[in-house]
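Of the protein chains in this complex, all but one are displayed in their positions.
Entry: subunit A
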Amino acid sequence: MALPLIKVENLSKKFLISHEKQEPYTTLRDVMAKSVKKLFQKGVKPEGNSEEFWALRDLNFEIKQGDRVGIIGRNGAGKSTLLKILSRISEPSSGKISIRGRVASLLEVGTGFHPELTGRENVFLNGAILGMGRAEINKKFDEIVSFAEVERFLDTPVKRYSSGMYVRLAFAVAAHLEPEILIVDEVLAVGDTQFQKKCIGKMEDVSKNEGRTVLFVSHNMNVIKNICKSGIVLSQGKLVFSGGANEAVEKYLEGSADLGTVAKLYSHKVKCEFAKIVNININNSKNPLVTIFEKLTIDLEIEVLQNISQVEFFVLIYNIEGSPITGLFQKDNDELFKIDSTNHKVSVTLENNLVPGKYFVSAGMFDRSRQFVDWVEFGEMFEIEHAYADGRLFEPRLGATLQKVQWEKIR
């Protein structure tokens, strides 16, 4: 095919962010109150309290038919905005996209599912929402139901479904859409491993055998490498790389490592008189993405402000809700370091046995009498992806930690 299926030219999307106190929405009351205030404050210049924010800036790329493209970027890089524009949910501020063919987006599985309706009814409802005609759904109905493995529960309201059944049914509808372009955003984080495999298989099938194009957004680099042929890397709304999937993943990981050299301002819980932590890196980067059981190395760079001979370092790891998961104290198993007036860098390495998710890292120092020298709270973050180093996907379960264990058959 000589002509690209999707052609994006100079695409930009701008949002206005207001710097006033953040409200989730405007109320009429506020608007009226403000206009009344304005009446009485003549001569005061109108509030110019908002700033432009470019979620996407001058994107240019092309996607060919039958391609499986991974869209990679950190949170806030503009991935979701790009998908929303491609699926026509929001409008670009400038630029142009030409798409030849029907687009179906799966920004979240189960969009439009109604809990009161039965599985059967929801298939028709969801299909129509995703752009299928009734005749088309009728034709594929049996296929959808057997893919989702919910035959027995077809006439049960979906509010009685287990979450696994719900997701399976929702994905099954979308997988049988037959659009020329399928947009998928992180749906594989749910469902059991077997179903995830089935989904990946279906996506490959769709693009290899039927020549359809798949755009796939995920934070799971292994899944991207497995599924996608090519990749697009976004960073702060700009296109950083477009090419093969493996190179794109490398570029992305490199990119997050680059950021590691930039120190940022931390919030210190104590007044740092003697020494201060100026930079924390995790696996030589900021906000790294690691696999399950991948070792973590946390580097602390300190600046000595006044003479202090000895300090004890500590690192705390919190989960996303802010509850502490573990505390690492140097005193537990190591000699303390001698500190002189120069700047130092220390590191701690740990076997990571945390379950997938995002974690915050805090770090600090005590002096000899266990007084705080510094305590940086929620300094950096890291994320453990839903996959093992060999690409196997993680099956959600109860518990906050994982262990490498040995199972033996005794009898």
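Here, a residue touches a chain if its C-beta (ideal position, glycine included) is under 8 Å from a C-beta of that chain, and two chains touch if they have at least 3 such contacts; residues count from 1.
Simple rule for what comes next: contacts and distances are computed from a predicted model.
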* The hidden chain: which UniProt name fits, "NAD(P)-dependent oxidoreductase", "Ethanolamine ammonia-lyase small subunit", "ResB-like domain-containing protein" or "Transport permease protein"? -> "Transport permease protein"
* **Of A:121, A:250 or A:299, the one touching the omitted chain in the full complex** => A:121
* Sort through A:90, A:146 or A:267 and give me the one touching the missing partner chain. => A:90
* What residue numbers in subunit A mark contact with the hidden partner chain? -> 5, 15, 25-29, 31, 84-103, 105, 107-108, 111-112, 114, 116-117, 121, 124-125, 128-131, 133-134, 180
